[in-house]
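Missing here: one protein chain of the complex. Every other protein chain is in place.
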Amino acid sequence: MNDPADAGHRIELRSDNAAGAAPELLAAVAGANTGSALAYGGDEWTRRLEARASEVFERPGVRVFPVVSGTAANALSLSALCPPWGAVLCHESAHILRSECGASSMLGGGLQLRGLPGPDTKLTVDAVHAAFASTNWGDNHHAQPSVLSLTSPTDLGAIYQVDEVAELAAAARERGLRVHLDGARLANALVALGCSAAELTWRAGVDVVSLGALKNGGLSCDAIVCFDDAAAAELHYRTKRSGHVASKMRFQSAQLDAYLADGLWLRLAASANATMARLTAGLDRLGVELVVRPAVNMVFARLDGPTADALAAAGVDFYRMGPDTVRFVTSWQTTPEDIDAVLAVLERHRA
Amino acid sequence: MNDPADAGHRIELRSDNAAGAAPELLAAVAGANTGSALAYGGDEWTRRLEARASEVFERPGVRVFPVVSGTAANALSLSALCPPWGAVLCHESAHILRSECGASSMLGGGLQLRGLPGPDTKLTVDAVHAAFASTNWGDNHHAQPSVLSLTSPTDLGAIYQVDEVAELAAAARERGLRVHLDGARLANALVALGCSAAELTWRAGVDVVSLGALKNGGLSCDAIVCFDDAAAAELHYRTKRSGHVASKMRFQSAQLDAYLADGLWLRLAASANATMARLTAGLDRLGVELVVRPAVNMVFARLDGPTADALAAAGVDFYRMGPDTVRFVTSWQTTPEDIDAVLAVLERHRA
Amino acid sequence: MNDPADAGHRIELRSDNAAGAAPELLAAVAGANTGSALAYGGDEWTRRLEARASEVFERPGVRVFPVVSGTAANALSLSALCPPWGAVLCHESAHILRSECGASSMLGGGLQLRGLPGPDTKLTVDAVHAAFASTNWGDNHHAQPSVLSLTSPTDLGAIYQVDEVAELAAAARERGLRVHLDGARLANALVALGCSAAELTWRAGVDVVSLGALKNGGLSCDAIVCFDDAAAAELHYRTKRSGHVASKMRFQSAQLDAYLADGLWLRLAASANATMARLTAGLDRLGVELVVRPAVNMVFARLDGPTADALAAAGVDFYRMGPDTVRFVTSWQTTPEDIDAVLAVLERHRA
Partner (left out) sequence: MNDPADAGHRIELRSDNAAGAAPELLAAVAGANTGSALAYGGDEWTRRLEARASEVFERPGVRVFPVVSGTAANALSLSALCPPWGAVLCHESAHILRSECGASSMLGGGLQLRGLPGPDTKLTVDAVHAAFASTNWGDNHHAQPSVLSLTSPTDLGAIYQVDEVAELAAAARERGLRVHLDGARLANALVALGCSAAELTWRAGVDVVSLGALKNGGLSCDAIVCFDDAAAAELHYRTKRSGHVASKMRFQSAQLDAYLADGLWLRLAASANATMARLTAGLDRLGVELVVRPAVNMVFARLDGPTADALAAAGVDFYRMGPDTVRFVTSWQTTPEDIDAVLAVLERHRA
């Protein structure tokens, strides 16, 4: 068996946002290029998208704001949920805290992100209660906890169960906090849990979702999915004044509509999750230690330097997270053949 | 001759951003959907775009930041050029002042926009000098003029001559201001002037350009074109922290590259300008008064209510700016046949 | 008769904030320096101040936030009344627009100040209605009018009648705006109008007042006087997060309490208004033209350059507003003898 590199081919396991766009989304964009349509959302595709989201999330009147990045979705959502003197409670590993250059503080007028500890990169009700207990409520020296932000899947690929979300949201609501879900890989979580979008979001107490599409076959946008009327009323203005209202919004809305239509988003995520399962089964067989057993499409595994070097030389792209740890992420585009090729390289090298 | 409406067809003269995307841009997006590419600009299309911009603007090292809207381009540019206690001088009709919901103040940390008067929606050196004369320089009670922002074409379709830009920029530089050009319809101005992109921008003293594509056949982005290293260094972070760095940036960069390649942007604009010229020639013939004679692809004309009603009923979409004033905007998609049909309706109604 | 300068004495007519502090306020500060008291407003002087304000403004539960400057009072008030995407309507000569370096935009998260025209530096209901008529309500391209801010006395010394405030506030409320009064010289207006503090403020529809003390014998603070519970709840946090909560607040509260106690603020203002009246009577007698007849303690008069030079040489400090215009401002410290001395100089020079 040859290495992928021998065929001039590289296998992408760095990130799911390095993958291409699903052809259905490209086709939707092309399909929306018919005649003229009012700018800034005054078009039929945007109306259709909101109807689609209402259907998919099983709730009337869902508002959707297409935005150009997950960072925009998160920061705008939080700016609409949290007063500028408030604090957003999140896990200390959260993307909003670690990887968005302070976007939420910036768009949120100086709001604070407060990272809480928790095993497996997940928040616990105990950690939230501990944060509440250490808060001087009403004391203006201290940013007041106002929003609980969950990330699922987390940046290390863990997911919350539906009842975990519900319990965390209930704990938050007891003290008046609103609840945000960073769902940059929401479809992967839904597939892994086998639950509905409604169950994991508003039925569990979530007010606003950052709905990722880009890491799952998206083309040029993610979206804010908003179940809260007051937040939606703010987002109408907050999106514009931060430059996040697309002029030809039909091309964004059409993509997202296609993404949600006929379960495409779930099929794409199911494929990514499945190739990851194939990979981890193979790694298990080969005796490669997994740092965390993956719930979705991401795994951290122990590979010594020479093995990692050999894998890279053979044409596999991935990230090294330390001297003996690598991260593999599969995407909707990863094929079973890709996985088998990766495993074959590892097997040869180990032999 | 029949009305467009009889054929189930409507003619779009409301805005050039209601037009579709040029097929070359869609093809470029599809063409970029090959295999994997690093996110956030670490891809070959983004490198190619910067090389293309350097070539088109005839200057090495031009930096390009694709963004989702003209508002984002303007507000981010100004935030990188103006300190938060500074003032941006612009015409009192400027889009940044009138139509962006305070985005520049928001992303610029509270900077002030100071609208100056001027005939024909254009700034004059005299108005700039008058603003300087009324400024308490160094007095911290007053926002300090720090940037001159020109819009060309203006929101009423007027354009600055190259030497007008150069004189205004020189006046600004004399007092230490930097110069921004809101070029939401830059290509239309270039075509009308018959000058090069370099002549109208950095050679005339412009530091940063908001380069419009969306109103001229664009799909999902405009861009910041930056000739100033310090501003570019800030924009690297400012784009991210406001959520304006696209994940799969290759799909934005590929569009913009196609837009600038082989003069496509100029051909699209030339077509829009030409159909506008055909329209105004016809309006002249029919004795319709023009409020301003158009320099590019936009005209304001006097039409009484019944005539405007008849035109709308016949299948033409346009905006009414007052009881007897209408605005017509042509786009790259407007055809000579569209114009002839519009003129035919008017002629029949007048008869 | 000699010039003031002959006695080594200068007469201060530049600004009322160049005057000293009233001895009652210094005494109150000294009086508050007894033993310990909790910081940040947890002291009896602050409680007493709020009780005093409730009594003086004839309304239970008035909230008072001592702040270090009128700019802080204005900007914080507006930040609590106006959403960050909103616009504050004010006169085009307003201090908040012209002389505070964009503080309201900064503390208000990018809110816009929209200057309206109006005779005599005052807003009119017509101007407000015109602003409303030119607003695209609900359109997110445009900052939404959210607050009407009146300044009385204006920066040129004009005052609104009680019914003018009431009519403007009613016009504002009709469209959902809240009402702010910049009362940097509120006491001077009250004395001139002969009305109560309640009549000119909340009874006329004002929600929040920037209560000036510094220009009227104050020592180290002005205050926000808040009749609106929602705004007060925000100010609790907004003051702290902008660094505007004094640690030893008792020394600020004690001043303000003394200022409002037993009509001191009105007596100080009455004295300043009276010396101004004495001055203008004298200027009339001498045939000096007044640009505006003063309502309070400020006048703009025509003095040719040589006369102004002579006055300055004789020991009078004042501001020149142009080649033949001067501004005189009296304060609580200005004496009738000061005025007579000024008039004597002018008379001698004219003779």
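Annotations
Chains here go by letter, A, B and C, matching the order in which they are written, and residues are numbered from 1 within each.
Everything below uses one rule, namely that contacts are C-beta pairs under 8 Å (C-beta built on N, C-alpha and C of every residue); 3 or more make two chains touch, one makes a residue touch a chain.
What you see is a predicted model; the values in this text were computed from it and never measured.
Within the entire complex, contacts from the absent chain reach the displayed chains A, B, C.
Here one chain is not drawn; of C:120, C:199 or C:317, the residue touching it is C:317.
When the omitted chain is restored, the residue from B:238, B:278 or B:327 that touches it is B:238. Of the listed residues B:141, B:293 or B:350, the one in contact with the hidden chain in the full complex is B:141. The chain that is not drawn here is touched, among residues A:20, A:84 or A:157, by A:84. Residue-level contact of chain B with the missing chain is found at 40, 83-85, 109-110, 140-141, 144, 234, 236-241, 245. Considering the complete assembly, chain A touches the hidden chain via residues 84-85, 87, 98-103, 105-112, 140-143.
Touching residues on chain C toward the chain that is not drawn are 10, 12, 14-15, 17-21, 23, 26, 29-30, 33-39, 67-76, 100-103, 106-107, 214-215, 218-222, 237, 240-248, 251-252, 317, 333.
Assume only the chains that are shown with their structure count from here on.
Taken as a graph of touching chains, this assembly is complete, with every chain in contact with every other. Rounded to a multiple of 5, the Cα-based rotation taking chain A onto chain B is 180 degrees. Spacing of chain A relative to chain B, judged by their CA centroids, is 34 angstrom.
Shown for chain B are the residues in touch with two or more other chains, namely 100-103, 106-107.
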